[in-house]
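Removed: one protein chain of the complex. Kept in place: all other protein chains.
Entry: chain A
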Amino acid sequence: MTVLMRAQGAAVLLSALLALSACGGGGSSTPGGQSGDAPKRFSVALTEPDHLTPGNTSSSYSIAVLGALFDTLVVIGPDGKPQMRAAESITSDDQKVWTIKIRPGQKFHNGEAVTAESFADAWNAAAYGPNAWTNNYYFANVEGYDKLNPEAPEGSEEAPKPETDKLSGLNVVDPTTLEVTLTAPFSQFPIMLAYTGFAPMPKAALQDPAGYDTAPIGNGPFMLDGRWERNKLIKTKRFDGYAGPRPAKSAGVNFKIYANRETAYTDLRAGNVDLLQTIPPASTSEAKTLLGDRFVSIPGGTMDYLGFPAYDKRFAGADLRKAISMAIDRQAIVDAVFNGAFKPMSSLVAPLVPGYRATACGESCTYDPAKAKALYDEAGGFTGTLNLYFSNADPSYEQWMTAVANQLKQNLGIADIKFRKIPSADYLATLRAHKQDGPFRNNWVMDYPSPQNYLESMWGAENRMGWKSPEFLDLIKRANSAPTMEASIPLYQKAEDLALAEMPMAPLWNWQDQAGHSEKITNVRIDAYSPNLDTITVK
């Protein structure tokens, strides 16, 4: 958080300097008149999102846009603690039945009131199996989910049509009260509601889902101005009917869509775009020099991992997987490839997650070539070609994979190492289908700051490594049903210890997001959980 404070301090300093220079102008310029003008728009660099329906996307590019268009029930404040936004309160006596009070007086961009039903409708649509929306599995612990997602009968590919399209666990008590019944106690529920997948949707969304996907109507401080122009632009404007706690300080945001972040960074340098939240790590030190105060480093929840195909018998032994983990010099890779901007990790969760322990992994994640080699020999070594899998989305993947390959060659004596560079559109499908026969790059972008989000999503049932541990699943289940968040943490940590002892996937490093902005905008308050586009003012 110190980084954030510095950024804010910089903004204050900048405005103070501006005020000074205005005084020194001796009346020749008219800064007062300018600041009295109507607010102006600014632009944000973006990569093409997949969808703009909140229930149907987990892409971070979509979330960047949805965060401006929607107010979720809860948000995670800069301190990492949940704060109420669209909700007035979220309470439960048993962690199983939750009562959500919705703040009255909120409106959608089309004038419709935001009620308990708006949330219930949106959640039912996402949980309804035949819709096949991305965030479907986030509703798996709401009662009635099974009815909406019946399994295909034996010997058939096709699942039968559900009998109902409503989750029985959602009960609209009155327009401002929603009662949610979960299948089991889940202490992380309020934090989970901060995820954009739980945003409300108006009636119009259900009538024309396809049209809604390119022109979503939300309840946030910005509203769409025209339709999403694919691969080009998403234009938004200030929503004047907004009654929430964060009205927009600018006239609107233009999300300019770039093919990759390198191009976007070039445009930021050229002053063609006002805000870029993902400066390529390789350009970090250059950006620091060029942007000065306008460079912002934000601790992130994103983690990179090296996964092992535990279903492949050559990688079935935990000792071999640990030996590979110990043969990787994380600090040196971070320094060489990412200019030291990322943080080497010895834990499965990011530092900003409650329950983070800096040395959870201990020896198994500490670079020690001699011990690694001894363990490798003890485990029987490795025969054949070691294929390393990664996608072609970013050149830095190949750079750090090259470093990993060199270290495995040098430290473990694995001679035959090859790269399998998969087109980024096919990469996740390859991993899910378990087509990889060697270590692979795996990555997790945090949805909400809870160890459950990492552990259950990446090591839980049907994980990409093909790792199976009933004990782990049981620990997660017990942690989820713990009476309080505090009580759940030790159980999650036990589960983490188990996943580290078996090492189906080795933690590598934690991302620090590098953002930069133009001289045109001020009050940039990006934190780990939100870019806070509403606070930005345009000169």
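Definition applied: a residue touches a chain if its C-beta (ideal position, glycine included) is under 8 Å from a C-beta of that chain, and two chains touch if they have at least 3 such contacts; residues count from 1.
Basically, contacts and distances are computed from a predicted model.
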item	value
Chain excluded from display, named as in UniProt, from "Beta-ketoacyl synthase, N-terminal domain", "Peptide ABC transporter permease", "Acyl carrier protein AcpXL" or "Phosphonate transport system ATP-binding protein"	"Peptide ABC transporter permease"
Chain not shown: contacting residue from A:164, A:231, A:410 or A:424	A:410
Contact residue for the chain not shown (choose from A:131, A:266 or A:399)	A:399
Hidden partner chain, touching residue among A:329, A:502 or A:534	A:329
Residues in chain A touching the chain absent from view	280, 282-283, 285-286, 329, 332-333, 335-337, 392, 395-396, 398-399, 402-403, 405-407, 409-410, 417-419, 421
